[in-house]
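The complex appears here without one of its protein chains, the remainder shown in place.
Order as written gives the chain letters A, B and C; numbering starts at 1 within each chain.
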Amino acid sequence: MKNMQETAKLLRGIIPPMVTPLRSQKEIDPDGLARLVEHILAGGVHGLFVLGTTGEGPYLPSALRADLVRRVCRQVNRRVPVFVGITDTVFSESVALAHIAAECGADAVVTASPYYLPLGQEELIGYVDRLVSQVPLPVVLYNIPLCTKIRIEPQTVRRLGELPGVIGIKDSSADMLYFQKIKRLFSENPDFKILMGTEELLAESLLLGADGGVCGGANLVPRLYVDLYDAAASSDIRKVRQLHQLVMKLSTAVYTVGQSSSGIFRGIKCALSILGICSDLAAEPFCSFSEPQREKIREFLNEWRNVYPPGDGR
Amino acid sequence: MKNMQETAKLLRGIIPPMVTPLRSQKEIDPDGLARLVEHILAGGVHGLFVLGTTGEGPYLPSALRADLVRRVCRQVNRRVPVFVGITDTVFSESVALAHIAAECGADAVVTASPYYLPLGQEELIGYVDRLVSQVPLPVVLYNIPLCTKIRIEPQTVRRLGELPGVIGIKDSSADMLYFQKIKRLFSENPDFKILMGTEELLAESLLLGADGGVCGGANLVPRLYVDLYDAAASSDIRKVRQLHQLVMKLSTAVYTVGQSSSGIFRGIKCALSILGICSDLAAEPFCSFSEPQREKIREFLNEWRNVYPPGDGR
Amino acid sequence: MKNMQETAKLLRGIIPPMVTPLRSQKEIDPDGLARLVEHILAGGVHGLFVLGTTGEGPYLPSALRADLVRRVCRQVNRRVPVFVGITDTVFSESVALAHIAAECGADAVVTASPYYLPLGQEELIGYVDRLVSQVPLPVVLYNIPLCTKIRIEPQTVRRLGELPGVIGIKDSSADMLYFQKIKRLFSENPDFKILMGTEELLAESLLLGADGGVCGGANLVPRLYVDLYDAAASSDIRKVRQLHQLVMKLSTAVYTVGQSSSGIFRGIKCALSILGICSDLAAEPFCSFSEPQREKIREFLNEWRNVYPPGDGR
Partner (left out) sequence: MKNMQETAKLLRGIIPPMVTPLRSQKEIDPDGLARLVEHILAGGVHGLFVLGTTGEGPYLPSALRADLVRRVCRQVNRRVPVFVGITDTVFSESVALAHIAAECGADAVVTASPYYLPLGQEELIGYVDRLVSQVPLPVVLYNIPLCTKIRIEPQTVRRLGELPGVIGIKDSSADMLYFQKIKRLFSENPDFKILMGTEELLAESLLLGADGGVCGGANLVPRLYVDLYDAAASSDIRKVRQLHQLVMKLSTAVYTVGQSSSGIFRGIKCALSILGICSDLAAEPFCSFSEPQREKIREFLNEWRNVYPPGDGR
């Protein structure tokens, strides 16, 4: 295992939360997966995050999760670091998946809090503490109150950030006040990485010092987000604003067609299937887009062709 | 398989949500389990519900869940109906557990909505529809927005109630306006059963026509809840009020010691371990009570001894 | 001024929150007001509450509020106790209105917390403390988090209940767990009165010991609520259930036509105007029902004629 500081350095830039191409409820779509990985990597991304919310992680059977991790690590073949979501309500499932991830050569695991009952902050601290001690990889925290009902309070993040093994946080709360509090708490500790998980807030968080972003749209147009990251890194405000408008355009067009929170990954999968990259089958209890919904995505893709330079990662 | 109407008739009265006695994170405490089942049945309850929220269902490994269902069905041996919680984010896990439940002779399964992302109502309807078609037992709906983030809207319950196979609902929303809307929607359909899942609201809901209650405290003092049910059934208001005060006393004393929502089952398990019935080990990520917390439960049990007639189910 | 205990005794039974008949945004409809007061008193109610939420209190100009209090006190002429809502964000407005209420012979004032910023509990305690010291009448607390954003926490109610001058609480939170906690906190202090402000929960709260109810529907059919109160007082469960069904029927029919929270009093005013009792003009920013909405209320009133015995307070 790499040492923690080394891994923490890998936790930066654009790290797309990959959707999971499925052939059936129990099987990966292996060809789609291979194409998708290559499509994303061709966009110049800095890492790959599998089995997150966008990856429908909590809805996939254990065996399928393990299979996915193995295939992705093999396909990526260390070109970029791989981060594996292990969030589950069953502790031993999380630990087992972390061991598989380590064996396959993944670089770190990512965990939200167990998500059925709302956990108290002390319970959350105890949980991460025990997890870190049983897991053979660095751990990235995942703040996503929409799904877990609780946020990881800033003071909790501070305490967890002191645990050896905890290297950063992905914040998907969509709350910039929260993000800034976290940023402030770790202003003296640049080894603790802070990633923005809400792509509509990527531009501003990068401008204010985020280490990177986990952007669902980078499944489709990885280059756009990488360009945005680079523009922010070089303080090119004009370009940041312009690319941010494209991020908003994609978000508005693709994520709102399905009308519940699953609309994000169902929209992405629909677009990927239209592009011939992979199947749009969603994990139960979710459904693929209907034909009218699919038509809207098709229209967006047609229009988009003229918006963002062809060959740029699509 | 019994026919649905027959089973629906079994969905009434006091049906305790059994806590799950554990020897380790991966093993049932078999002797504790046997004692607990007998302790509860001795209180005259009308059924038994395993692997609900109080039973820490979503936190237990699959194999343990299956083992529990087998042991409970064997121990109960058809003295009362057994209801099995199959709520999971992984659809195939729920279906597999339902098949095991059917093989073991359980009477129905209970399902909340998959609980990571907040589901849309149409997604929920599709989910239950597909579940019912793949599951060999009648299905009871479980409304618990605290854990699933969404409530099963009254109009959704109405539509799901028309599915053959859906026999009733357990409402743990603690929202009496919701309960009354459901009650009103099924006023012409007494075959659809409505159970109260919040024991502090048991008295009033029984007085207004609930078919029964799923009460965590009935793990400890089953007779109390059965007596309350009987008092309500015979419109003995004075007795209902008096027993309701005892329910409130127990709730106030036992459920508030642990200060997050897990405090309910951790409090019950602590009390059961003091009574020598089973271990107080909680499933990860939860912890047993600390010694000062345990002392408070001990004090309550000492006081309680004089409050509710000995021999009455404790 | 009567002593507090004497007044507390008046805080019981059915105390309708009277709607405010308007001729214009700045003027009372005096004839409508006189007819409405007589209509309500004819139903046998135990008191009258003016300038509450249903009375659009916070939306009415000061002069109009004062005029209303004067007219109502004169019309009622001590046949029943009169309670005056003084909730305002401007402290001196509340105090001034309380003095007018006292001069006119009202029996007590009712206050929610000032309702712009969410108040902290300590701020709320300080507020009530200072209010009580400057107000010449007993004070009834008013818990309505829908409007004030905060609930008066049970421990706050306990502390405020110790102030001489605070005689009870009207709870419009629609949260029976809250109601029961308050009930439990004052179980040894029957002089502190607890009224249910959500009429759909009136039946059950009376059965569990509420001292009375503040029911908007009693503007229309006062006798129904009085009969329900009497049935509960005599533990006639069958009758309670039957009348509760009528309360639900009225609530479902009248309060849901307007689709925001103002729909309750706009629905009541619409029905009263159809019955020829008073104008349906609502205070800014609210609007009277449209003709299609009015038609629905008309249909309800036609149907209702056969449901509840004529002469019974309509």
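What we mean here is this: a contact is a pair of C-beta atoms (placed from the backbone, for glycine too) under 8 Å apart; a residue touches a chain by one contact, two chains touch by 3 or more.
Model, not experiment: these values are computed from the prediction.
Shown chains touched by the missing chain in the whole complex: A, C.
Per the touch definition above, the residue from A:Met4, A:Met176 or A:Leu275 contacting the chain not shown is A:Met176. Interface residues of subunit C with the unshown chain, by the touch rule above, are 25-26, 53, 58-61, 89-93, 113-120, 122-124, 126-127, 130, 146-147, 149, 259-262, 283-287.
By the touch rule set out above, subunit A reaches the unshown chain at residues 174-177, 180, 184, 198, 200-201, 203-205, 207-209, 235, 237-238, 240-241, 244, 248, 252.
Note that only the chains that are shown with their structure count from here on.
The chain closest to the protein's centre is B, with centres computed as averages of CA atoms. Mean C-alpha position of subunit A lies 52 Å from that of subunit C.
Contact of a single residue of subunit B with at least two other chains is seen at no position.
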